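Heads up, one of the protein chains got dropped from this complex, but the rest are sitting where they should.
All chains are identified by letter, namely A and B, in their written order; residue positions are counted from 1 within each chain.
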Amino acid sequence: MSKIGAYISWLESFGKLDISKYGNDFLRTWDKDKDSIIAVQKLAQLCKELFYSNTSAKVFNSGVAVSIFRDKSTRTKYSYATAANNLGLEIELLDETKSQISHGETVIETANMLSFLTKVIGIRDDKFLGVGHTYQVEVTKAVDFGYKEGILAQRPTVINLQCDEDHPTQSLSDLSFLANHFHGLENLKGKKLVMSWAYSPSYGKPMSVPQGIIGLLPRFGVDVTLAYPEGYNLIPEIEKNAAVQAEKNGSQFQIVHDMKDAFKDADIVYPKSWASYDVMRQRTELLKKNDDKGLEELEKRTLADSRKYKDWTCTEDHMSLTRNALYMHCLPADITGVSCKEGEVQDTVFDKFRKETYTEASYKPFVITAMMLLGQYGVHTLDIIKMILERDQKIVQ
Amino acid sequence: MSKIGAYISWLESFGKLDISKYGNDFLRTWDKDKDSIIAVQKLAQLCKELFYSNTSAKVFNSGVAVSIFRDKSTRTKYSYATAANNLGLEIELLDETKSQISHGETVIETANMLSFLTKVIGIRDDKFLGVGHTYQVEVTKAVDFGYKEGILAQRPTVINLQCDEDHPTQSLSDLSFLANHFHGLENLKGKKLVMSWAYSPSYGKPMSVPQGIIGLLPRFGVDVTLAYPEGYNLIPEIEKNAAVQAEKNGSQFQIVHDMKDAFKDADIVYPKSWASYDVMRQRTELLKKNDDKGLEELEKRTLADSRKYKDWTCTEDHMSLTRNALYMHCLPADITGVSCKEGEVQDTVFDKFRKETYTEASYKPFVITAMMLLGQYGVHTLDIIKMILERDQKIVQ
Partner (left out) sequence: MSKIGAYISWLESFGKLDISKYGNDFLRTWDKDKDSIIAVQKLAQLCKELFYSNTSAKVFNSGVAVSIFRDKSTRTKYSYATAANNLGLEIELLDETKSQISHGETVIETANMLSFLTKVIGIRDDKFLGVGHTYQVEVTKAVDFGYKEGILAQRPTVINLQCDEDHPTQSLSDLSFLANHFHGLENLKGKKLVMSWAYSPSYGKPMSVPQGIIGLLPRFGVDVTLAYPEGYNLIPEIEKNAAVQAEKNGSQFQIVHDMKDAFKDADIVYPKSWASYDVMRQRTELLKKNDDKGLEELEKRTLADSRKYKDWTCTEDHMSLTRNALYMHCLPADITGVSCKEGEVQDTVFDKFRKETYTEASYKPFVITAMMLLGQYGVHTLDIIKMILERDQKIVQ
């Protein structure tokens, strides 16, 4: 009972994409050309549909997906584990109790020692500015060495599960969700999305989500407004790149410092807390010096400062300024009166969009599945998909 | 080489059971009608036989079984993991370092975030009175919501791996063991089983095992004597329910406060320590208030009190009062002179029944397997079993 027939148009449009420059890994969306990005999004959508209709995507008979988490995680770990399982890989978990700033020798050796039977390496390392992405690049070089020297049977695919710069599995889940919500990637053109800082009583949330959003969505014609209180800027190069991408792709990118102003006529809002670039930079310096007292003081100072902006919260009033906007969040959100006293979003706003935010999250395992397939099969991905559709193996008897 | 032929009578008798009211989950035996209980027991027995004769029960090509342990566990974790593996599911472990008393928003979100590709959720949450069962019910409601809204591809089956009220995977293992030992469920009728409190130097053992036993066995005609020192009672509603069940099913249920009296003419004895309802209630209150000092005092007081009943221990003398009774224990037992100075059972008694208590434990992975199958396939379970027998796939080449 082949499913090829039902997916003829999908196969045609996927076949038209040029994925020859995709490469082995997925570290940051801005390292990938647009066809490679679209390939992930389309493939994630397909994999989700196949799963929901009981068609197995298992392409590995055995094999291991290593996961390296240098920060606590439950949801991302689950997404990665289930993506692996979906393809037939088993998880080998490497929880590092504390984020290390380690380089060179250690990385090349460990990466190879954990790759003999490994198809994929997923890494979350988002705590320290200037560390996460650098570490992931080192891992890709380490396995390049091992594969070239014949030590490894295969070149494992490295996937960024969140670093200091980007959070591509999140931003691509968001893109997939939006494409679905607005019935097509092409319909995102001209939509106004507000990526806004929001107040939260917790400290030091990474910048990777907002950076991921402003790095990706302008490339798809979305008009992105980045809103934050003065001083809460993201990594300057990433903000600059967002403007460049908007310019190139005929969309608009602006930075404003008033949440209400930002929300006016928005089609989509994404209010979320983060620690500023400046705080993150200081934190990394203090950590390198093991200055615990300094770290404590920085936390106190930062929390006090953020309390000045408690009105940066997504209320019904804020929502009424929009064009009936869609509310987005990467979850978990800090909901006022529910998960904290005062937080990022009013409870009634969150409640109204529960189905939507949960659905937004539901794409992540399939985005990761898509990254695994493209990283492992490259230009042969289309053939593998045809094989999966052709055999139409059941997940559940 | 179909095995259908060898199991014709099993298939016939299973087919006569009405399992239309089984439902998705297994939380407490007293929520299930008798045919549903018998279905689990029969299926567990079959799954065990299939495993021991190298016939695979794998019905999932991929998929995940989430496990949430809010208490330390090695054996139950193993039983759950192997049950999942037996059916083709991979474990995704969620160890919560400390038992949280969390509700509402958090549960609905986390349960859905961890269910996108999940077929089964197993939960152990036995530490706090009034918390464990409540939490499990909340999880079932959360996944109901997710499935109804189309967020989840399937409704995961929730399985109680021990809560504050019941321990159904244990009591059903015990039932399966007894059915086997006495050559048929029907032969349990009229047997005298003593579920007795016993002394242990350790503190705060859950009440779920004795509660599970008195909640289940009277329904199968077993005459249950519950024995404990005055003040060591279980949850009153559960004791009452045991009497009601006995009444309904033509068996006897009594509570006595003398171990020797209880043992007289017993066919089966199950001597085991537990903390009383009163202590458990106080503990939960102190925990809610984070009253560490109060908790410490309660522990000291409770241990001192229990030391008054050191003669509540299963000795050869006690055993000689019985009708050559079968000794049962959920393991690990506190064995006098072996795992503690003075404990629940004399070493020579335990030694004599080592094979039996180990065999008793061996049913648990298959009871969980049965709950997974019935929760996922419902009234189609019989068809799935026929398919498993028909294909007779080997576990080991």
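Definition applied: a residue touches a chain if its C-beta (ideal position, glycine included) is under 8 Å from a C-beta of that chain, and two chains touch if they have at least 3 such contacts.
Quick caveat, the model's predicted, so the values are computed rather than measured.
Screening A:D33, A:E49 or A:E90 for touch with the missing chain picks out A:E90. Touching the missing chain, out of A:N112, A:S173, A:S276 or A:T336, is residue A:N112. Although one chain is hidden here, its contacts on chain A can still be listed: residues 59-64, 66, 90, 92, 94, 104-106, 109-110, 112-114, 116-119, 146, 149, 151-154, 376, 384, 387. Chain B residues in contact with the hidden partner, per the touch definition given at the top, are 51-52, 56, 58, 74-75, 78-79, 81-82, 85-86, 88, 90-91, 331-332, 335, 338-339, 355, 358-359, 361-362, 365, 393-397.
The working rule: only the chains that are shown with their structure count from here on.
Work out the mean CA point of chain A and of chain B, and you get 41 Å between them.
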